[in-house]
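Could you have a look at this structure, given as structure tokens, before my questions?
One protein chain omitted, others in place.
Order of writing sets the chain letters: A and B. Residues in each chain are counted from 1.
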Amino acid sequence: MARTLINVKKTLTRGEAFEIRLLIAHPMESGQRRDSNGQVIARDIINRFSCTYNDMLVLEATLFPAISANPYLSFWAVATETGSIVMTWTDDHGTVQTERVEVTVSA
Amino acid sequence: MIWLLLLLLVSPAQAQPRSGYLDAGPDSRAMQDDDTANPAFLWVEQGKVLWGSLGCGGCHGDVATMRGVAARYPKYDAVLGRPVSLARRIATHRAVPDSEDMLALLAVIGLQSRGLPLAIDISGPARPSYEAGKALFHRRQGQLNLACANCHDDLAGRHLGGAVIPEGHPNGYPIYRLEWQALGSLERRLRQCVVGVRAVPWADGSRELADLEFFLGARAAGLVVETPAVRP
Partner (left out) sequence: MNRRAFLLSGAALVAVSVEARATPAEVARLIAALTEGARVVEGGMKLDLPLLVENGNVVAMSITVDDPPPGQHVESLHVFAEANPLPEVLHVRFGPAAARPRIATRIRLATSQSVIALAKLSDGSFRRDSVDLLVTLAACLD
């Protein structure tokens, strides 16, 4: 499991736009590099990412090898109800990782 | 008057050292300024976990009690008769599984001293190590026949290719270097520099590396700890 840092304001007011910011520890090996023996290092990237808020889609993304190692993503959602923000991503090995953050929304 | 002269004699060549932070571009600085955007904090988080799992807290308590420690390293060890880096000190206490874990510990311990001025004690028996490190810093080596000082004292602030030559201070290590896309140690950076001038790098744990790092720490006196810094 990759280490992650997720930053979201936990207490929100309904209607407020809030930022979701995350860093994922991942080499994002591009498949373009060679090792010291001249062999191509196999591509190994996070290629799909999605984020939902109370099961509603915030965004989904297709990532390419042009995304830097230890990917950083920042995007915005609108506070509606108290609930869960769920982030899911898939790498080239098909490994799926899910992280969840609970937010509290007041009127 | 004599005191003033003495003061001038012992003061380092540069009046006030300049952090590499100031020579980094605005995006690198922004990345360092915001802990939620600095990828080095992925290692800091891992370091917090290791602090617990390796049992460091059993003696030291919370990692916050380490405030000030990283600012005093490398530290001269009178028993060993040589300067000891923080990594080496940690390794004498605990078997750290691998180098990534060591970086993580260095990051979380170094972070506790962020904002504190470097305070390397080079007095008394430590003085010869400082002098030895200083001599290495000024010794030309490699096929390019360059000493550290040729670039990082004499040409600091000028350009090499598109990049500003920094003064080469150790106050942000371990650093997240964009070139590496990873956190890396001062030893890694020095190895690159030495290979860069086509010389043979000093072995890890060697006396030369210990003395050089000790000198670098003292040379940066006046700068504050920036760990974990971001550099291009």
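Everything below uses one rule, namely that a residue touches a chain if its C-beta (ideal position, glycine included) is under 8 Å from a C-beta of that chain, and two chains touch if they have at least 3 such contacts.
None of the values given here were measured: they were computed from a predicted structure.
In the full complex, chain B touches the hidden chain at residues 24-28, 30-31, 160-163, 165, 178-181, 192-193, 196, 232. Interface residues of chain A facing the missing partner chain: 17-18, 30, 32, 52-54, 56-69, 71-78, 80.
Just so we're on the same page, only the chains that are shown with their structure count from here on.
Separating the centre of chain A from that of chain B, both taken as means of CA atoms, is a distance of 32 Å. Looking at the complex, you find that chain B touches chain A at residues 36-37, 39, 41-42, 45-46, 181-182. Interface residues of chain A facing chain B in the complex, by the touch rule stated above, are 3-5, 7, 21, 23, 25, 27-28, 68-70, 72.
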